[in-house]
Every structure is written in structure tokens, then in C-alpha cells.
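Scroll down for the structure; my scribbles are underneath it.
A single protein chain has been omitted; all remaining protein chains appear in their positions.
Every chain is named by a letter (A, B and C) in the order it is written, and numbering of its residues begins at 1.
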Amino acid sequence: MENIFERQGEIAWCPGCGNFGLRKIVLSAIKELNLDQKNLVFVSGIGQAAKAPQYMNVHYFNGLHGRALPAATGIKIANPELTVIVESGDGDMYGEGGNHFLHSIRRNPDITVIVHNNMVYGLTKGQASPTSQKGMVTPIQVEGVFETPVNPLALAISLDASYVARGSVGEPELTKELIKNAILHKGFALIDVFQACVSFNKINTHKWFKENTYKIENHNPEDKVKAFELALKEYPFPLGLFYLNRNKIVFEDNLPLYRRNKESLYKRKNEIKEILKSKK
Amino acid sequence: MENIFERQGEIAWCPGCGNFGLRKIVLSAIKELNLDQKNLVFVSGIGQAAKAPQYMNVHYFNGLHGRALPAATGIKIANPELTVIVESGDGDMYGEGGNHFLHSIRRNPDITVIVHNNMVYGLTKGQASPTSQKGMVTPIQVEGVFETPVNPLALAISLDASYVARGSVGEPELTKELIKNAILHKGFALIDVFQACVSFNKINTHKWFKENTYKIENHNPEDKVKAFELALKEYPFPLGLFYLNRNKIVFEDNLPLYRRNKESLYKRKNEIKEILKSKK
Amino acid sequence: MSNKLSIVLAGEAGQGIQSVESLLVNLFKKSGYHIFATKEYMSRIRGGVNSTTIIISDEPIIGWYEKIDIFVPFSLEAIQRLKSRINNDTKVIIDKSQINYENSENVIDIPLQKISEEIGSPLFSNTIIAGFFAALLDTDIEILKSILIDLFIKKGQDIVDKNIIAAMRGFEIGNNYRNLIKINIKKDEKIQEHLLLNGADAISIGALAGGCNACFAYPMTPSTSVFTNMATYSKKYDIAVEQVEDEIGVINMALGCWYAGGRALVSTSGGGFALMTEGLSLSGMTETPVVIHLAQRPGPATGLPTRTEQGDLNLALYAGHGTFPRIILAPGNLKQAFELTALAFNLADKYQVPVFIMSDQYFIDTYYNIAELPVNDVKVEYYIIKTTKDYKRYKITDDGISPRGIPAYGDGLVAVDSDEHDEDGRITEDLDGISLQMKNKRLRKFEKIKESCIEPVLYGDEDYRILLVGWGSTHNIILEALKEIKNREIAFLFFPQVFPLHSKTAKYLNKAQKVIIIENNATGQFADLIKSQTGFEIKEKILKYNGLQFSVEELINKIQEKI
Partner (left out) sequence: MSNKLSIVLAGEAGQGIQSVESLLVNLFKKSGYHIFATKEYMSRIRGGVNSTTIIISDEPIIGWYEKIDIFVPFSLEAIQRLKSRINNDTKVIIDKSQINYENSENVIDIPLQKISEEIGSPLFSNTIIAGFFAALLDTDIEILKSILIDLFIKKGQDIVDKNIIAAMRGFEIGNNYRNLIKINIKKDEKIQEHLLLNGADAISIGALAGGCNACFAYPMTPSTSVFTNMATYSKKYDIAVEQVEDEIGVINMALGCWYAGGRALVSTSGGGFALMTEGLSLSGMTETPVVIHLAQRPGPATGLPTRTEQGDLNLALYAGHGTFPRIILAPGNLKQAFELTALAFNLADKYQVPVFIMSDQYFIDTYYNIAELPVNDVKVEYYIIKTTKDYKRYKITDDGISPRGIPAYGDGLVAVDSDEHDEDGRITEDLDGISLQMKNKRLRKFEKIKESCIEPVLYGDEDYRILLVGWGSTHNIILEALKEIKNREIAFLFFPQVFPLHSKTAKYLNKAQKVIIIENNATGQFADLIKSQTGFEIKEKILKYNGLQFSVEELINKIQEKI
């Protein structure tokens, strides 16, 4: 069956790259949700992962390295009716973009954030990313990574992100469902997705991800402390929904103008005469 | 008894400002530890809190808003023998400086970070800071803050910061001890200190902080999940040491040149002839 | 020659200078005086010395005179700091029981402390002073009363009553001094209907008039005033206002917003704008419009955060890596601030480029009355098109402008890209093909922009011998100075648009025997720009960079030295 979002043409990723798998998953998810192409916008930064929107038939804003989230929020501000999905790399989101990650979670716009976590900087040829595991030797980390990797799930939970999940390209069905639910969820939804970079990460391979992950069972995602505890589990890493907070109002609904009505910005006009009166 | 670190002269804070209390605490802490003035460097960003080093007899690097941490790390890199203390505001550290906060914790340089948390932007006249509590009305947050405040302790614990504590100007003895221990601790040490801004925060006053805090008792700071759970406690807020990880190697010790020997940079010289040979 | 009276209030931050200021300014305007007010303040919330200059006149006053006619110092330090502005005729109003001021000639001693305590609290001093001036300036005490009622009614009748008593006491004292201080300034009823605005107001209202419907910022003096205005307006008007985590987030949020159909304003100052540099380049590459209000203060780095300077022109001109067009506007008065800010939104939308409004602390914080704003002359122009299925965001066109669509309006897909891209907005490395065409398209757009620059404004006779050149906030001060100099050989060429420069620029400059640039910075950045754009070197420079604006008096002297 045809998928209107699928775009033909060359894709500049390496053969075997995990991005292909995630692309397929995302394409199925948005198709299965029957999203309206007119109202669907992808946002990304810069990196291999961030090229993803280029290869789909969608509106997109392919911005700067690390800066997808504020752009996505701006889009949501201009038109809250749009479905906004961010796709970017681990370096992009947790490295250069770390501050936006923190504060976008606090702000809680209704966006879905899919992080292609290959634990390395792919596009710039193999330097450590914030999620690179300890000991990984790279052209820059010549004696191996020694910094504590970011744990994106624990971090997001500590900030009370309203939907926090981990997927893996090795588990396409699970990951697709996580993404679908994330899109349906109203609020900031993070799905960190494990995927291999076949060119620069010789440690965390497709096989490694398979062997070092398992599906979460019997977990109440509304228990924050338990979610945190689960997020600390490593080797193997749990996959699934870690945390869910249904009680947060989304950012755009908090803005006075959208409390008044839902019309997007380009349809509105302001009359300034009143203000001038107050200045007399 | 005279305190060599105490500097006479005018201080540009408002009468009654919590910064005065914290200044006193810090001055006592560094005096009681008998720190060597020659080897003690303060680093700060910009804000009311960030003016603190100006009013002490110390080396200091008063840098940019939000950028104290990378500067402090650079100082530590140049000379690991220096005791480096960062003093800055909540806006500075968790707002503009959020990304450095994340990654400095991962890097774990041996620095002490004292955050003057008055839950407001003081110097710029009362806008919300990342720690402002929900509902606070300001000239910008005209209908009240609606974003989830940053929980600096939970955040730091999620990143496995090696020493995580909360003090309060209302509890000078406790806070002094926390700061002293933080300085003695080898690794990144965060002390978030509650203090009142009498000019712009009419909610979180001296009195409010007194009434909404209590001292931690019976807590094992080496239990990360428990530490996280404790960090989530609010109204009242616990004061004391939340989390301690003694097993982390500090950043500067991980650098190849300091693994070789401890001499600071300005005492070293490189000979390049070898490199040229390899280029023939 | 206009009759004018300059009142200066000075004291510690937190002593209430601002409340006296707003009482007086309000009162004088409502009483029919032309009014001008500006303040200078330290980067602290309490203590130090801040001051406000209020000038009353029977003609419009638009520039800062440093001379003080009546000085109201609230502390001894205030007298110290402002002493160079006190002359033999300056009357100094103090409460001798509080301030031990030696030089007793010309001093008017008012027992503020004693009277306030009689009324019930030392806080009433400010109202007593207001009452004093109400009498001195021959205003109707009822006006002051009604102002006080409006101001304090929320705090209860008791507070209102006591303030009125304080005002009356001040009024009585003032009446006693009307013989000593003779003031002869005519009132004009029409002024009651005038607008009283500062630069921040004019810019904010201009933005709204230009269709602005979003404002993002991170607090930074002096740009915060505009942000605060927008936040206030957001309660009633359709403006999405958000304080972002940092300035990088600010500009990227603004670009996202424009991309999806909003018209966002960014308000920032030098250091904050420095952080937006990369985002500016993104605006250039993706051809996403954005309007940036850049309120200057002295740098480098944190510099003098509450002071004024025109030191960031170079930054605005060259910020951002790579080559892309931009437009820089620099209003010189309230009317221009209103018009140009509104225009900025139209230009940004039309040309899909970043447009700057340059102001500075002096401009932002300076008030005066004007009859009206040209509200009806300003039209919001929308350039968004409804897309069709075959829509291409970066269509190659003759004038370099590709019609801009937004998501969800029409049937096309809108793809924008920070990499070099093809017409569809997809990455390309076809170096000599579409990639080069895209670069050339943006260059053509820049040529197009150059065709519709705003012409510089010439004040004075066409056959000038000497030409003063200025931009931005010096406009009004220069005009005041010229009014006093009264030399028909001198004209003043003002640039509301500083980049790109209008094609007639060189012609204007070449006509003069002598050209003098006046800039509130250390090196003459605008003179450098003129040189690099026209080859014309302006050798005579009047520069000031201590953190204060020029005073009219000093400018008169400096101009006269040069001619």
C-alpha cells in the first residue's frame, strides 16, 4: 500500500545505517495514524539523523545543529494545530542542544521528539557524543571516553517530561508503537531510539543493541521514582515507556491568546487604538 | 578575628538581600578551611549573585552571564592545583548556562558550584528564573509562571553529579558545612542555596524559606534512587546532602598530560622535532 | 528661544525617584506643558546614584540638556556625582535636616522628613515634592489630586487621603517660592491630548501596528522594556510572548514562528544578540523573515549594562557567517520608531530577510510628548501565499524573491533548509548548478532590496556648506543643537536606514564643504560604513563613548569647534 509520506530518490546515509530502519518505523507510524500531511511538520537540526525529513514528503524546517527544539516550539506557537515532530541526533539534542532540551521539557509544548541515538557523532566522522559509552576510543577521545554518558531518560524524568520512552531500531514494532503513542500524547514526548552507526561506532552495533536491550514489563510509568530507577538500568537497557505524566497543561494552551481562542497567528489581527488611549 | 578574604567597601546589593547572608557563610567556610589565598579562584557569571567575588579578596574571573562553568573548567585545566569555586545565580546557572551545567557535571572537574537560588532574575528586575515557582506573576510572566520549575537537585542526580546538596541562607551553619565539605570533596560539587531577593521575589521571602525547609535526617546519600526521591520532596524542601558518589575520577586527572605529571600548564614546554620526523 | 525649565531628581536606586518622576511628568503634561524626561541609572537595584532630567517648555523639547535649573538631590552622593551640572543659578531643593550640604546659597530647604512624619510615614516626601512643583509651575492642584487618586486607590482610601495631604503641604510651600523662582512658560491645553511615550513604547506599539503577533526574548537591559511592553499587551492583544532559556533559543523560536506564519519580534542587546549570530545566518539561508530589536549599551562583554552607546552597528552589519542580505533601520525619534518598526515587519515579510531596529538605552528610556502617531498611515502587508501542490519554497525568480508559503495554508509542502538547497528546499551539492543559482538568487534579492532604501532626511537648507551626519538616537539631540546654533550654512543628514545605504548618500556628502559625523561610540562605525560603501571618508568626527548620550550643550560646543 502506498505511503504518501514516502519520498523516492537517493538517500545519503551509509548502507546498513540504523537511520534507514528508523525512517521506516517513522513512516509507518505517521501513516498508520493517518496524519494529515497538510498539518504535519518535521523539524530537525544538523547531523546524519537530522537529514531524515529530507527523505520524506512532509513540511519541514531543517534548522541549525542543536536548535530544533526552539524552532519546533516557535512553529507550535504560530499554529498549534500542526502536528510537530522533531527528529535529530544524540549530539544534536543532548550536546549542542542540551539547554533547549532542558527548558523545552519544562515548557511542555505538544511536540514529539525522536532522538536517533547512535552514541556517536556520525556526520562529523566519529567523535564521542554525550551518549557515547565510557572507554570508546575516537580520533578526539584518544584514550577513550571518560565522561559519564548522559542518561537521556533519567534526565528527562528529572525534569518531569510528560512522556519518556526508549525504542530501538532492533525492535521496530515496539518503537513504532512508542512513536505513535508519543504523537497522540498531548505534551512534550521524548523517544530516545537506539540505532547503529555502522561507519563510526564499532562498539554499539546492531548486534550489540539487540544483545543489550530488553522490553520493559510490569512497570507503572506514572510512578516517577520507579521510572527513574528503571532509567538507571544499564547493560541490558530497558526498552519501552518509562514515564508518563498526564497532568501537565501544554505550553501553547497556557498562552493568553490561545486561552482566548485557538486560531493560529496568521489568521489574527490586532487593533492598537486602545493602547494609544492609555498613553495620553 | 580577621578574615583575610573579607573585603571592605561598598556592596551594591539591596539592604536585606539574601546575598549578604551567603557572602558571610562563604567567607567563614573558606576561612575555616584555611584555604591558601594564592591558590583560590572564584568564578562567576553575571547577575546579582555573580557579583559576589567582587566583594572578596580573592583571585576571580567574572565572566559572561551563564558561562562560569566552562571558564572554571578551563582554569582547572591550566592549573589543577587551584581551588576553584563558582558562585552564580539560578538564572545564570540553570537558565542561560544550562548546557554547561549538564556537561560540566558529566565532565566532573574538581570544582565547587554554589548557586544563589532566589527563584528570580534579580539584576534584570524580577522576571521568572528557571526555579521560579508556578503562579508567580512578574512583568513578563503576566499571568503567572506556568512552566515546571527546574529541580536542580533531581537534575544533578540524574546526571550523576558527584556531590549534590541544598543549603539555605536561613540555615547558615548547615550551609557552611555543606560548602566546606563540597570544597573538600574531589569532583563536581553542587550546593543550591535558597536565599531571598527582597526586591523582586515577594513570595519566596526569608520567612518563606524558613517555613518551607527542613533538615534532612536519616538519609544515605550514596543511594541514588533514594536521593532522587528525596530531591522530589517539596513544600517543605529538604536541606542537606542529597547525593554523593565517591567513585568518580575527576576530569583533570583523566587528561593524558596530568596522568603523566601534575605540573600546571605554564610550567611546561613542548619539543616538536619528533612530530616533524613523522611527517617525512 | 524656548522657555524651558529643567528639573533634575537624583538619589539612590530605590529612593523613589521614579515615582516622583512619573508624578511630575504626568502632572506637567496634563497641565499643558511640553515635557521631556530621561534617566540615567546604575546597574543595581538599591543604592548608588540614579538621576532623571525633566524638562518643561512651551515648545517641544526632544533632546537632553544637561543644565539643571532645579535640582532635587535625595542624597549627598547625588550632589557629588552631578556637581558638574550645577551652575550658579541652579536652585537646590533639599531637606537640610537630612542632607548636610555646605553650599547654602540657592538652597531651598524643605523639611520633607518632618512633614512626612507628621502625616505618618517618610514615604510621603515624594508626594510633597510633587505638590511643591505643582505650585511652582502654576498647575491646578486638582490635577495632581486626581493623579494621586488613580495611583493609590488600590491601596485604600487612607493612603489616598494622606497623599493628598502631602501634596497640599508641598503645594503650600511651593506657593511661597513662586516669587523667588519665576517661571514663565506658557501652557497649551492641547498637550493634554498628546501622547506621552518613550522609545520602548513607540517601538512596541509600532511592532503591533506592523502586525507583530509574537515576541521572544531573554531579559537584557535595555532591551527588556520592549519585551515587558509586549508581555503587558499580551493580556489583551493577540501576541504570543515567551521568555526563552537563552538568546539562541530566542532567535530560533522566532524563526520557527515566522516559518509557520507568525510575525515574531526579538528584543535583545549586544551580548544577547552576539549569541544570535548563528541564527541570523539561518534566517539568511532559509530566507525566513525575522525582526530584531537591538537595544545598544556599552560593551564589550557586560560593559556598562545600564548605559548608552551606539556601539553595535558593526555587529549588526556583519553578524552571521556567509553572505546574505539584511536591512538595518535606526529610528531617531518616536514617530520614526513607530513607523520604522511597523515597516520592519512588512520588509521582513516581503524580502524574507532579517530586519533590525537599532535603538539604545538613551532612546529606550527617553520620554516626550507628541501630538499623535501616524496610525492610519501604517498598513500591515502580508506576503504569504496560499500554496499549490507543485509549490517550491525556493523558486528561482528574477528578483530573487521566492513566494513564501507556510504549512497548512494551501496544498503544497513547505521545506526550508539550512544547508544549501534546491528549489524544493532539499540539500544539494550541485555546485555549479542549482547551488550556485541559489546563491545568486539571494544576491539578486539583495540588489532588489537596495533599490527601495529609505532616503536619508535632510534638515536645513539645500545649499549647505557644512553637513552633519547622524543615525539613530542622536537625531533629536542634533536637531536641538541646530535649533540653538541657528546657522543656515549647516545642515543635518539623518539616516533612518543605515543599511543598505540609499544610493544618493554620496551625492549628499559630496555637496558639502565639510562633513562632520556625530556618533555615540568610540570609533565612528557609521563613518566606516559610509566609507566602505561610498568611498567617502568623513574626516571630522564628534564621538562620545563614556556611556552617556550627548547633551545639547556639549554638542553645540563640539559642533562650533569643528566649523
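Here is the rule we go by: a residue touches a chain if its C-beta (ideal position, glycine included) is under 8 Å from a C-beta of that chain, and two chains touch if they have at least 3 such contacts.
Predicted model, so just to flag it, every value in this text is computed and none were measured.
S.K.: Among B:Leu22, B:Leu35, B:Ala71 or B:Leu159, which one touches the chain that has been omitted from the display?
M.R.: B:Ala71
S.K.: With the full complex in mind, choose from C:Asn3, C:Ser503, C:Asn546 or C:Gln560 the residue touching the hidden chain.
M.R.: The missing chain is touched by C:Asn546.
S.K.: Of the residues C:Pro111, C:Gly303 or C:Pro403, which one touches the chain left out of the display?
M.R.: C:Gly303
S.K.: Any idea which of B:Val41, B:Met93, B:Ile183 or B:Val250 touches the chain not displayed?
M.R.: B:Val41
S.K.: Given the contact definition stated above, which residue among C:Phe36, C:Phe227, C:Tyr259 or C:Phe324 touches the chain not shown here?
M.R.: C:Phe324
S.K.: Touching the absent chain: which residues on chain C qualify?
M.R.: Within chain C, the residues that touch the unshown chain are 42-43, 48, 248, 270-271, 273-275, 277-278, 280-282, 284-286, 298-305, 307, 309, 311-312, 314-315, 317-324, 418-420, 427, 429, 431-432, 435-436, 439, 443, 521-523, 528-529, 531-532, 535, 537, 545-548.
S.K.: Could I get the residues of chain A that touch the absent chain, sorted low to high?
M.R.: Chain A touches the chain not shown through residues 10, 12-15, 46, 48, 64-66, 95-96, 98, 121-125, 127-128, 130, 139-143, 199-200.
S.K.: Which positions on chain B touch the chain that was left off?
M.R.: 12, 37-39, 41, 43, 46, 51, 53-54, 57-64, 67, 69-79, 81-82, 99-100, 102-103, 107, 255-258, 260, 264-266, 268-270, 272-276, 279-280
Criterion: only the chains that are shown with their structure count from here on.
S.K.: If you tally contacting C-beta pairs for every chain pair, which pair wins?
M.R.: Ranked by C-beta contact count, first place goes to A-C.
S.K.: By mean C-alpha position, what chain is farthest away from chain C?
M.R.: For chain C, the chain whose C-alpha mean is farthest off is A.
S.K.: When the C-alpha atoms of chain B and chain C are each averaged to a single point, how far apart are the two points in Å?
M.R.: 37
S.K.: Please compute the C-alpha centroid of chain A, do the same for chain C, then give the distance between them in whole Å.
M.R.: The separation of the two C-alpha centroids amounts to 41 Å.
S.K.: If you average the Cα atoms of chain A and of chain B to get two centres, how far apart are those centres in Å?
M.R.: The separation of the two C-alpha centroids amounts to 30 Å.
S.K.: Return the residues of chain A touching two or more other chains; collapse runs of consecutive numbers into ranges.
M.R.: In chain A, residues 99, 102-103, 107, 256 touch at least two other chains, as defined above.
S.K.: What are the residues of chain C that contact at least two other chains?
M.R.: In chain C, residues 234-235, 241, 245-246 touch at least two other chains, as defined above.
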